[in-house]
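All protein chains of the complex are present and in place, except for one that has been dropped.
Up next is subunit A:
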Amino acid sequence: MKFAIALFAAPHQPASRRALRFAQATLAGGHEIVRLFFYQDGVHSASSNVVSPQDELDLPREWREFVTANGLDSVLCIAAALRRGVLNAEEAQRYARSAANLEAPWELSGLGQLHEAAQQADRLVCFGGQ
């Protein structure tokens, strides 16, 4: 089965961990993830500037390793990311900001990517909605 997975919650909220575990289980079960889409506070889970205490789960790192290892299509809504200060080098330059905190494997794109993924998938599964 093809899954599109959307995450709306920040990395320190339980929904982000649940989304990651669900995504891992999806692949482990032999299913396909057509796209991960991070929206609202979910964009913080892709930030490379999150520093987790040493004895705590480092969710942004786990997300990055999971996405990279599996070559997943993973997209952040660009408007949501800019509003929350999650910028890649290109956007940092465009808006004359002093730092970038988003790198590969993450991409910045529009909400059309969420709709496209939802159309392609058999199931759209959302985490961290209100």
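Quick note on the criterion: a contact is a pair of C-beta atoms (placed from the backbone, for glycine too) under 8 Å apart; a residue touches a chain by one contact, two chains touch by 3 or more; residues count from 1.
In this text, contacts and distances are computed from a predicted model.
J.: Assign the chain not included in the display its UniProt protein name, restricting the answer to "FAD-dependent oxidoreductase", "ABC-2 type transport system permease protein", "Cytochrome c oxidase subunit 3" or "Sulfurtransferase complex subunit TusC".
T.: Missing chain, UniProt protein name: "Sulfurtransferase complex subunit TusC".
J.: Pick from A:6, A:20, A:46 or A:108: which residue touches the chain that isn't shown?
T.: Hidden-chain contact among the options goes to A:6.
J.: For a quick check of understanding: of A:21, A:83 or A:97, which residue touches the chain that isn't displayed?
T.: That would be A:83, which touches the missing chain.
J.: Using the document's definition of touch, tell me which of A:27, A:57 or A:118 contacts the absent chain.
T.: The one listed residue touching the chain not shown is A:118.
J.: Spell out the interface residues on subunit A facing the chain that's missing from view.
T.: 6, 8, 39-40, 79-80, 83, 110-112, 114-115, 118-119, 124, 126, 129-130
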